[in-house]
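Missing here: one protein chain of the complex. Every other protein chain is in place.
The block that comes next holds chain A.
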Amino acid sequence: MPPYRTGKHNKRPPPDGFEDIEDTLLEFQNKMKDAENASHEGKKKYEMLWPIFQITHQRSRYIYDLYYEKEAISKTLYDWLLKNGYADANLIAKWKKQGYEKLCCSRCIQTKETNFNSTCICRVPKNQLQEGQNVQCVNCGCRGCSSAD
């Protein structure tokens, strides 16, 4: 039987620099909790997931910016954050690729899940949409995340 680990004394402390971003991450956590507990009254089933996706995206973007753009956090802290689920590593991996800089969620580029083997409507650049066409995708409520926008 593996050792039963619990309590604070077994936990490794987070790497240095975590205390700087702790407040913001807590805020994101609270927002996420609110979104999880929000009422479903009058909403479509898929609409319930939109805020979840949105907050995940924002939090991932925050950590991505801190590490890659502002170089504010260390590699160890970044890895620790990814490991502990503060950011979506797969999504960040996409952001590093050309053409995917603003990708909203990884589900929106899953071509195999759609009938015509295409990406989500939110991936279409604004100038290729019809005049005055407003899109909001079903997966995550994204209104357009093409890099050309």
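Note that in this section contacts are C-beta pairs under 8 Å (C-beta built on N, C-alpha and C of every residue); 3 or more make two chains touch, one makes a residue touch a chain; residues count from 1.
What we mean here is this: contacts and distances are computed from a predicted model.
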Between "MIP18 family-like domain-containing protein", "GPI mannosyltransferase 1", "WW domain-containing protein" or "Bifunctional coenzyme A synthase", which matches the UniProt record of the unshown chain? "WW domain-containing protein"
Absent-chain contact - pick from A:24, A:76, A:90 or A:133: A:24
Missing-chain contact among A:29, A:58, A:76 or A:133 belongs to A:58
List every residue of chain A that touches the chain not included in the displayed model. 8-14, 20-21, 23-24, 27, 58, 62, 65-66, 69-72
